[in-house]
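Note that this complex is displayed minus one protein chain, with the remaining chains in position.
Letters A, B, C and D mark the chains as written, and numbering starts fresh at 1 in each.
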Amino acid sequence: MLANLPILSLIAFSPLLGVILLLFIPKDQGRWIKAAAIAATLVPLLLSVWLYTDFNNRTGDMQYVEQMPWIHIPLNQEAEGLRQFESFFFQFNYSMAVDGISLPLVFLTALITTMAALAAVHVKKRWKTFYMLLLLLETGMFGVFMAQDLFLFFVFFEITLVPMFFLIGIWGYLDKEKAANKFLIYNGLGSAVMLIAFLILVSTAGFSTAQSGGQASLFYSGDIKVIAHNLFSPDSYTNTKPSEFVQNPFYLSPGMKWALFAMLLVAFGVKLPIFPFHTWMLKVHTEAHPSVVMIHSGILLKMGAYGLIRFGVLLFPAEAKQWAFPLAVLGVVNILYGALLAFRQTEFKLVLAYSSISHMGIVLLGIAALNEAGMTGAVFQMVSHGLISALLFLLVGSLYERTQTTMLDRLGGLAKTVPFMCGILLVAGMASLGLPGLSGFISEFLAFAGLFGVMPAAAAVGALGIIFAAVYVLRAVMKISYGPMPEHWSGMRDARFVEAAPMITLVAFILLLGVYPSVLGQPLQQTIDVLFQNITTKMGG
Amino acid sequence: MMTFDGEFLAFFILSLFVIGGAVFMISFTKVVHMVVSIAFTFISLSGLYVLLEAEFVAFVQVLIYAGALSILMIFGIMMTRHQDNEDVPRRPLHNFLVAVGVLCFFGILFFAIQRTSFPGGDFHPGEDNTLAIGELLYNQYVIPFEIVSVLLTVAFIGAIVLAKREEE
Amino acid sequence: MVSVYSPYAWFIPLFPLLAFLALTAMGRQMKTAAAGISIIAAFASFVLSVLIFIERVGGHIEDYTWNGFEWLRIGDTPLRMGFEITNLNALMLVVVTLVSLLVNIYSKGYMHGDERITVYYGYVALFTFSMLGLVISENILQLYIFWELVGVSSFLLIGFWYFKPEAKAAAKKAFIVTRVGDVGFFIAILLLFWHMPGHALDFSSIHNAFAGHEIPSGVATSIALLIFVGAIGKSGQFPLHTWLPDAMEGPTPISALIHAATMVAAGVYLVARTYDIFLASPAALQTVAYIGGFTAIFAATIGTAQNDIKRVLAYSTVSQLGYMMMALGVGASYAAGIFHLFTHAFFKALLFLAAGSVIHAVHRQDIRLMGGLGGKMKITAWTFAVGALALSGIPPFAGFWSKDAILAEAFNHHQGLFWIGWIAAFFTAFYMSRLFFLVFAGKPRSDDTAQESPAVMTVPLVILAALAVGSGFVYPWIGSWLTGEAAEEHANGIVMVLSTLAGVLGIGLGWLMYAKQSVPADVVSSRWPWLYQLVYRKYYIDELYQKAIVAPLRAVGTFLRAFDDYVVDGIVRWTAASAVNLGKAGTRLQNGQLQTYGLITLLGFIVFAAVFAGRRFF
Amino acid sequence: MSNMILSYLTLGAILFCIGLYGALTKKNAVIVLLSIEIMLNAVNLNLVAFAKYGAHPSLTGQVFSLFTITVAAAEAAVGIAILIALFRAKGTTDVNEMDSMKR
Partner (left out) sequence: MDQLQRLQAGDLAHLAPELTLVISAIVLTILDLVLPKRTDRNALGWLSLAGIVISAAFVAAQLNSDKPVQLLNQSYRIDDYASLLKLVFLTGTGLITLMSIGTLEKEGVRHGGELIYLLLPATLGAMMMASSGDLITLFVGLELLSITSYVMVGMRKSSVRSGEGAFKYAVLGGVSSAILLYGMSFLYGMTGTTNIGQMSVVLMQNLETYHALIYVSFFLLFAGFAFKIAAAPFHTWAPDAYQGAPTPIAAFLAVVSKAAGFAILFRVIYSVFFGVGDARMPLHTDAFAAIAVLAAAAMIAGNAMALRQKNMKRLLAYSGVANAGYLLVPIANQFMTSPVHFSIFSEFIFYLIAYLFMNIGAFAVLMIVNRASGHDELSGYAGLYYRAPWTAVAMSVIVLSLAGLPVTGGFFGKLFILFGTLQAQTYWLAAIMIVTSVISYYYYFAVIRQMFMRTNFEGSEIKTPVPLGVAVWICTAATVLLGLFPNAVVAYINSIFSLAADFMIRQ
């Protein structure tokens, strides 16, 4: 029964139903608002669980494809060369699908949003708006991971920007407006670069002809499949060099392709973030409400990595190869730079922010490897870091609620009063530093393994990050929970059920992924396999 | 080589008057003097129009510019109780920049004008210049003509609305 | 012959795992049941281990391997998990489960009354699980996983008294220093992954590949050395030994369990387990031998100058582990090293538990403040003496046989290392006698009302003492059993005499200095104070690390923080500011003066005309 | 007489520039308005000159100049009216003092 429904659209837009539902609940019914919002996040979560189980692991193709014409803009065809055609237009479709790479991220989005919704019980004011924006954000994030059309992708990507701006700016701490601004402008610039790259792609590789009833039409398409086809087929317009006599506005020179990859790298690098584009996210990490950071750090950063894989590597494998070394270097720099800085921070949230930078370096390494192991590692790291950072910020929220500070020097000995939370903190820290048995290890292992096959030296240098991770994670975690405890915190209450439930859930997933990684590896394996077969054949040709 | 005929002499004298009037306007300090000198420019211009076989335009020029407009300006000056004198310029940099800008502007115009030559052709001012113009106005240019009537009405209403004293 | 019990070997780690889960779920409740649960689990594991061991002792039984669990598949490469039972790990299983069982029992007494005893037992169970998992791992990646888990459990146990700043620091140090080694091990696995045929990581494939010389020797050397780096970290070899003595901040039974008997032995076990790789690279083997030998003598000298009862034992552990490494390095088989691991586990656990008994009684650890405890704590004193003698290598105690095996190997293959080992043995005997005489002999140096510990603590001591005496007698047999090859000739007479001599000399000197006091105790410190200081301060290694690694990294971190703030973000802010300033400059022109506006318009026209038209004319 | 046209055009340019200079430097608002009229006069001169000496002489230029004159007059009237209203509110006709809005 479920199979016939447009399951992806249902997942993506079910949060909007929640928004509508919330509209009808009066502002002062805080309890009902929270309950309804959390329930609304459960719908996509359950659906995505079903999706995950129903997903066919034996194929690497796109699944659950939904396609609907959306924007179909006719263009002026008064020019000599265009008149003979039936029509000339550009079109963006509403086109959604998932493969093994996006599936886990869809699930992650659903899971972490639910967790964040639970964590948001600490929010003190304007719950209604908060939850409405949260749900809107969720739709945007789902869309990003499902969209199969450049334009649709971009729209969803931008949609996430606005609710996030509000969420940071209204519910953050002291410097929230600055943080929101920095987030907006920085990511706006990233999106701007992405849009230019996308439109160049659409206006060259997106160009196609279609036959309908004996008449030919010309059109520009944003469909990834069309673009990929044109980019890879040697006799497409995109790959036909213009000569003195024949103009070809659809030609993409190798230099242009190189530049396009570079632009995509910058565009998604801002989101990822890649050094030196990372400074915006520090502010977000420290100033936004922890439940917002859960989503930000847990999912939004992954959109950068996802985009880089989906559009950078998959559309430009040859250019990615040219870029592999710089990518690896950037990855190593990210890892070490983030780690060294995390080590010197005095504020816990900043430690986590820099650790995110460090961890995203691992994703870059996995991508730079350009092999199955590396790519698998990159995706694992995306999921794993999503879970871990969400958990950590969940804890930050709960701790801040009790101690009113996140300065490491003022914290200490909390294991005495809040042993449960400190235990979870320890687990999260251990997962973050890549302890085997927890999710962080698998991704680290795979990413390094992948890179080691191609660039052993870079991988070896990057592996130093494993040591540094231990240093900064332990420093922070132990400063919080170990050592003597100040007297005035003795009456503190350990996690309430509503806090403990998401913590345990996240720990469970972290453990599951660490102990039985196939749960993620299985949907991933075929996709990545097929993908690399395609890449190698296409690069050969 | 320029031939020195009567027309040129007339042009030369009139243009001296035109420029002289304008320059005087710029350099006078008393506002009323300025208006008078500019009226002189307007009248000299109408002389030039006569030279150019545009009698009707010359007539209108005298009527509107030298007449109506100068009077209007004097009224304007009276009604705003002007300070009589232009002070010494208080913005030397500004004035200098304007001077440089205007000179450059003139340089561009002069350069372009001097590089151009017009083939020239026969000019038929018509038996009766006024009649010819009238015919054109009522036929070919009737639409802008009608619009100008709207424009004048609007200017009329607008000027009244703006300039009339509000009773408190 | 097919094994009956081996297919069930996975139960061995499972019991403690279940215990751990149960105890964790309890939180801080059910303090009384905690010990019971953990002890039962340890006992169950022990019984099964013994069954497997006995079965293997009894007859020639094939190695049992199961790897049916596909953990993850990367492309076409499956990563599998499973377990394997060989003679080597059957022996290890017995050692680990036995020591663990005894420590569990002992702890019931030692930790009595601690409010977090449930947590304590949970951690112990986790540790036991990890260690057992490590031992039965079927491939090197799985081994690495448990290896890290062992590290983390030890971190948890060292930092068990989390509110003590020293414990906190020690736990952190232990984790981080061993992590340095782990990275080497990690890279070794990556190298293996790419160089093994079919990316196989299981031990039998490794054996086949390296024994069959399929891997170039350069690669083998790198892999072996990197694995050894891991072992250095875990087994406290120079230069990564610094964490081990600090780790004594944990509860004493933990010191016995982890930092003496089992976990630190993991490094030795790792080298033994991957011995094929080392055999493929003579250079790597030599490195192992030298590092081991150096560590042995280096730590032994430090041990002579320490005043904390547990620290002395800790340095002796480091020294003994050095012995084992040396044995692995010089020989052509891992038998001698593993044999010493086997005996050392018992007597070192014994020594620690006895020391724990002393600490339990007097609540202090400084040996200069003890004395005359022999009369008050008879069982403890006697069992400690047994352990000390075993450690000193006095026949017929277990330590004598295993040490002799090592020295014999060294004597045969590398005379220089033999003498190093010999001197180390002398120092070992010296500091053990110093320890014994200062603690148990003479008069009390403070007014303690020490009492013998309860039976729950002394019984394990006695059992271990028995093993410290008896376990050496497997000497003739164990080598061939472990390696499956015919044993070399052993029992070199000269070596036996020399090693006994070293022990006797050391004990004699200690007796003279600390019991009879005919030689002044400050004989060295008064004459060569710098030498005493050097040894007392552990050759300033910690300080060196602090200065050479920690401080520069800190400085780099501080520098990068400024860099991030002022340069990276500075550029961002500068860019933003320049956009704003551009706007400001623009609005400055917008000064309300209409003639300025006109001027701007005029100049705008001139610029446009000049730029776009002017270039066509000039 | 093709040279004649250049003289007229040059005269127009001079007049235009004088008007422009006046509009951009004079302090009295009325004079500023007058300067604009000079500029428009310069344009008229151009148009009328072209009507006679241009490439294709025609009456159109004269007609155009009539429209210009009319519009200029209307503009001047409105300008003066605005000035009067402003004077009532502000009490000055000095253009330099008209800067209550800036930045």
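Please note the rule applied: contacts are C-beta pairs under 8 Å (C-beta built on N, C-alpha and C of every residue); 3 or more make two chains touch, one makes a residue touch a chain.
Computed from a predicted structure; not experimentally measured.
Participant: Missing chain touches which shown chains?
Facilitator: So, taking every chain into account, the missing one touches A, B, C, D.
Participant: Which residue among B:Phe12, B:Phe75, B:Phe96 or B:Phe111 touches the omitted chain?
Facilitator: B:Phe111
Participant: For the chain left out of this view, which of A:Val202, A:Ile224, A:Val284 or A:Val313 touches it?
Facilitator: Of the listed residues, the one touching the omitted chain is A:Val202.
Participant: Could I get the residues of chain D that touch the absent chain, sorted low to high?
Facilitator: The missing chain touches chain D at positions 5, 9, 16, 19-20, 23, 29, 32-33, 36, 39-40, 42-43, 46-47, 49-50, 54-58, 60-61, 63-64, 67-68, 71, 74-75, 78-79, 81-83, 85-86, 88-90, 95, 98-103.
Participant: Considering the whole complex rather than only what is displayed, give the residues of chain A touching the chain that is not shown.
Facilitator: 71-79, 81-82, 88, 90, 151, 154-155, 158-159, 161-162, 165-166, 169-170, 176-177, 180-181, 184-185, 188-189, 191-192, 195-196, 199-200, 202-203, 220, 247, 249
Participant: Applying the definition given at the start, please give the residues of chain C touching the unseen chain.
Facilitator: 579-580, 582-584, 586-587, 589-590, 592, 594, 596-598, 600-601, 603-605, 607-609, 611-613, 616-617
As a working rule, only the chains that are shown with their structure count from here on.
Participant: Determine which of the two chain pairs, C-D or A-C, is joined by the larger number of C-beta pairs in contact.
Facilitator: By the number of C-beta pairs in contact, the winner is A-C.
Participant: Express in whole angstrom the distance between the two chain centres, defined as the mean CA positions of chain A and chain C.
Facilitator: Using C-alpha averages as centres, the distance is 39 Å.
Participant: Do you know which chain A residues sit against two or more other chains?
Facilitator: Within chain A, no residue contacts more than one other chain.
Participant: Would you give the residues of chain D that are in contact with at least 2 other chains, written as numbers and ranges?
Facilitator: Counting only residues that touch two or more other chains, chain D contributes 20, 24-25, 96.
Participant: In their complex, what parts of chain D are in touch with chain C?
Facilitator: 20, 23-25, 32, 95-96, 98-103
Participant: Chain C touches which residues of chain B in the complex?
Facilitator: Counting only chain B, the residues touching chain C are 94, 97-98, 101-102, 104-105, 108, 111.
Participant: Given the complex with chain D, which residues does chain B contribute to the contact?
Facilitator: Touching chain D: residues 2, 7-8, 11, 15, 18-19, 22-23, 25-26, 31, 34-35, 38, 41-42, 45, 48-49, 52-54, 56-57, 60-61, 64-65, 68-69, 72-73, 75-77, 79-83, 86-87, 89-91, 94-95, 98-99, 101-103, 105-106, 109-110, 113-114, 116-126, 129, 132-133, 136-137, 141, 144, 148, 151-152, 155-156, 158-160, 162-163, 165 of chain B.
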